[in-house]
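Left out: one protein chain. Kept in place: all the others.
Here the chain labels run A and B in written order, and each chain numbers its own residues starting at 1.
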Amino acid sequence: MVDPRARARLASDHAALVGAGVVGALVVFVLVGPLLTRHGPLESDFVRGVSPTGMPVGPSAEFPLGTDRMFRDVLARLACAGRLSLFIAVAATSIATAVGTAVGIVSGWYEGARVRMPWPAILGAAVSIVALALGHPAAGAIALVAAVVAVFGKRFAGPRVDLDAMLMRAVDVMLAFPFILLVMAIGAAIDRTSTGTILVTLGITGWLGIARVLRAKTIQVRSLEYVEASRALGQSTGGVMLNHVLPNIAGPLIVTATVQVAQMIVADSVLSYLGLGISPPTPTWGRMLFEGQDYYITAPWMVAAPAAAILLAVWGFNMLGEGLRDALDPNEA
Amino acid sequence: MPWIPTRHDVRAALGLGIAFATTTGCSERLAAPIPAAHEEADAPRRGGTLRLASLADVRTLDPAGSLDALAAEAIHLIFAGLVDYDGRADVVPDLADHWDVDDEGRTYRFTLRRGVLMHDGQELTAEDVKRSVERSLHPSTPNPNASYFVGISGYDAYAAGKTEHLAGVEIDGPYVVSFHLNGADATFLPLLAMPTLRPTCRNATDRYVDTWLPCGAGPFKLEPAGWQRGTRLRLVRHDRYFRPGLPYLDAVEWTYDMQSLAQRFRFEDGELDMIHDMTQADLTRFLADDRWKPYGAAESDTSIFGESMNTRMPPFDNVDIRRAVAAAINRDHYSVLKAANMTPLSQVIPSAVPGYDPTFEGQRYDYAVALEHMRAAGFAFDPSTGKGGWPRPVEYLLYDQGVVLYTAQILQQELAKIGIRLELKVVSWPAFLAMRTDPNRAGMALGSWSMDYPDPSTFFEPLFGSASLAGESTYSSAFYSNPHLDELLARAHRQNDPALRRRLYREANAIVCADAPWAFTFGYHWFDIRQPYVRGFVAHPVWGRDVSHVWIDRAAPGVQP
Partner (left out) sequence: MNAFARRIGWSVAVVWAVVSIAFAVNTLLPGEPARMVAGPQARPADVARIASQLGLDRPPLVQYALFWKRLVHVGPRVVDSTGDPRHANCAPVVPLGSWAVHLDFGKSFQMRQPVADLVLARLPRTFALALAGMFVQLLLGVATGTAAALVRGSWVDRLLVGTSLLGISAPTFLIALLLQYVLAYELRWLPLDGFGTSAGEHARCMILPALTLGIYGAAYYTRLTRDEMSVLLRSGWVRTARAKGLSPWRVATLHALRNALVPIVTAIGLDLGALMGGAVVTETVFRWPGLGELSVKAMLNRDGPVILACVVVTSVAIVASNLVVDLTYPLLDPRITARRGPGTR
């Protein structure tokens, strides 16, 4: 699918290489760092970590990045937190981007038209919604996958539905639903705040914006002259989507995805603010920011360390995304 | 032309982020205290407005509608009661001139002062007292503390709506009112001093309505535009307050919903006169600054915190394991988190409650003893190898606000040292309140309880008495039941002799600490810091920031004293 010239461009793009390097360095830091630090990320040191006035100590020989509110080593926590933060960011963005792209392109392409929807797909979707509402995410996911597969089967009969309208109304419902209430509901239904809960929360809310933006772009793209031309020449819908739509929407897609990675890393901070982040004492960069907010004036290292890590990660992904985008840009000479 | 990032660019981008965050903290000195204008003079001066702030908001100022401590700060200034608490939380007469106790402690007859004028100018009579009590305890009133007064005879029938009036309150003369109780009750006077039954003006009528403007007989009154919800409350002096010369202040103002940092900024500027909602970081700096040290004062502990162990669920159905937990927690590790507000606690009642014995140490940190208890329980733990202890992780329930998030993590570390692994389950506050009533829910939960009124029974009976286990909403998350303790508590409830009562509660204290359904960890108190020009402030054990005797001695703005 990817043009070999695009691959060549990517390999020679310095920005993308630097970005990949930064991300790679971070990955090494978070995988290896916790094994090398002197203190554990979960141990409070009430003797050396506390200053005479009762405040956490600042950066020193013993604690290179100081201690946090509970007198634990910030450097160790930073490395340990990075694992979860990077994992959640990448995983949640991948889910959100994949789902959002699929829904956005399909919705934009079939906007204004009625599409034949096979009965098994409708049944599968209904079963999946009921399963999710009753708190069986695994069964719901299986039903959903089955529904999607059924869509591609040509043998089934089904009614003609305005697919775009249905999908976009579902997106509207989910966008309009208050985020806090949704997170509380997920937390109460799944009954434990773990990485999985966070991923579900972020995944469910993350794809909506992408879907709408890509739908708009798809509508714009499908009216382009050369797209209409290639359809008139008989290229299949799938082929048109892959060869023409995808490269054209690559721009907003990558922009949104790289911005989303940043937002996902920071999202755990917002969830902690609402009391719904990962259960303590497990650290994430977002949680470290949240725990340090009272001390940003008096003990700025508590906030500066995770902020710098996040900035570095965001910057790295941004460069990577920029390189990808330049590589896929069909207008590049 | 493709841009190739150089090392310079990398450093620049990183520098932006780190520099911004760190340079803000480097050189920061607290503002100086604003001195009093006449520091040597001790005589109170009339005039001025005292400005306070708070993180939260008050929901209602109607004494029949609320109980939270923040509202009580204002309500006790608007409404005076028959009796009040003095500086040691003992009950003294206020609107009542004196009272007599008859009939083996079952009747209290109060003689009111003459000539007490309420905010609307009318004189207070016994009629007003009875009307206010009936208004407060009527079944249509959303009164969260009505059940506390179940000891007044006729309460059950009145609360069920079967009678028109409350039989237990009798008017014996224009200025004499009697309360008849079902039995001798040592908690009656402390209950009466609470805001709930305090007399209201005649325009309150005898039924609660949401739109009534609070009006009573206290030193400060509320004007019609004085309360903007969620923003500001302003009380002004009641000129005809029955104590001559008081209050000194012209007005008191609260600003609500203000964040801690914004409060501190305003306090340093002199826009707020007293502050108690500071973050731990700020408190530490104020206390370390010699200029501010004389103007900080701790209040007494009005609430207790502890680790509540579900006595019906393994491992905490075993008393040795509970004792091990109580001995394994180093309370100093907790209180270093917020030293100005937390006092290590080793018994059931906190320091504000009469009967608190500072010499009694019911539970103590002793790591060797803790290991010994674990061995006695049959789950010996070897710290050097990490083997032994309780095999399965224990779920610990807590809510997501404040210092308890951090104390829970410290508890995890302490209990890991005796071989008990904790899994923290953080839920929202309403979910916590609902879940802690379920005996099948969690092995351990955060225990916290505030003083309803200054009496030991408000701690023992709801938390460790079997009576509170009945019904759906129990707050006794230890689900603890001890018949001997129940009998002690019942006797203490009826015992009017203070010395005998203290002895009974001391015995109860010893039983609970030894049986350890809770591991008591700390008591919480507010810490007030005031500007030097705020004079006459004495923290009150019940009302906290009691400003009824405060005066302001400030130089005119723009004048350097």
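Just so we're on the same page, contacts are C-beta pairs under 8 Å (C-beta built on N, C-alpha and C of every residue); 3 or more make two chains touch, one makes a residue touch a chain.
Since the structure is predicted, the reported quantities are computational estimates derived from the model, not experimental observations.
A.B. asks: Among A:Thr93, A:Thr197, A:Ser269 or A:Thr282, choose the residue that contacts the chain missing from this document, as touch is defined above.
C.D. replies: Spelled out, the listed residue whose C-beta touches the missing chain is A:Ser269.
A.B. asks: Can you tell me which of B:Met258, B:Leu415, B:Ala519 or B:Ile552 touches the chain that was removed from the display?
C.D. replies: Only one listed residue reaches the unshown chain, and that is B:Met258.
A.B. asks: Going by the contact rule already stated, which one of A:Ala61, A:Ala138, A:Ala157 or A:Leu181 would touch the omitted chain in the full complex?
C.D. replies: Considering the complete complex, A:Leu181 is the one touching the chain left out.
A.B. asks: So which of B:Ser450, B:Ser466, B:Ser481 or B:Asn496 would be touching the chain we can't see?
C.D. replies: Considering all chains, including the one not shown, the answer is B:Ser450.
A.B. asks: Could you pull out which residues of subunit A are in touch with the chain that's been left out?
C.D. replies: 111-116, 160, 165, 168-169, 172-173, 175-182, 184-185, 188, 208-209, 212-213, 215-217, 219-220, 223-224, 231, 237, 251-252, 255-256, 258-259, 262-263, 265-266, 269-270, 273-274, 286, 289-290, 293, 296-297, 303, 307, 310-311, 314-315, 318, 325, 329, 331
A.B. asks: Of the residues in subunit B, which ones touch the absent chain?
C.D. replies: Against the left-out chain, subunit B lists 1-3, 5, 9, 12-13, 16-17, 20-21, 24, 59-60, 65, 67-68, 139-140, 142-148, 210-211, 229-231, 257-259, 261-262, 265-266, 427-431, 433-435, 449-450, 452, 462, 471-475.
Keep this in mind: only the chains that are shown with their structure count from here on.
A.B. asks: Return the distance between the CA-based centres of subunit A and subunit B, expressed in whole Å.
C.D. replies: 44
A.B. asks: Contact residues on subunit A for subunit B in the complex?
C.D. replies: It is residues 13-15, 18, 42-44, 46, 50, 53-55, 69-70, 184, 187-188, 192-193, 275-276, 279-281, 294-301, 303-304, 307-308, 311-312, 315, 319 of subunit A that touch subunit B.
A.B. asks: State the interface residues of subunit B toward subunit A in the complex, per the touch definition above.
C.D. replies: It comes out as residues 2-5, 10, 13-14, 17-18, 21-22, 24-25, 28, 260-261, 279-282, 284-285, 287-288, 332-333, 336-337, 339, 399-401, 405-406, 408-410, 412-413, 423-428, 431.
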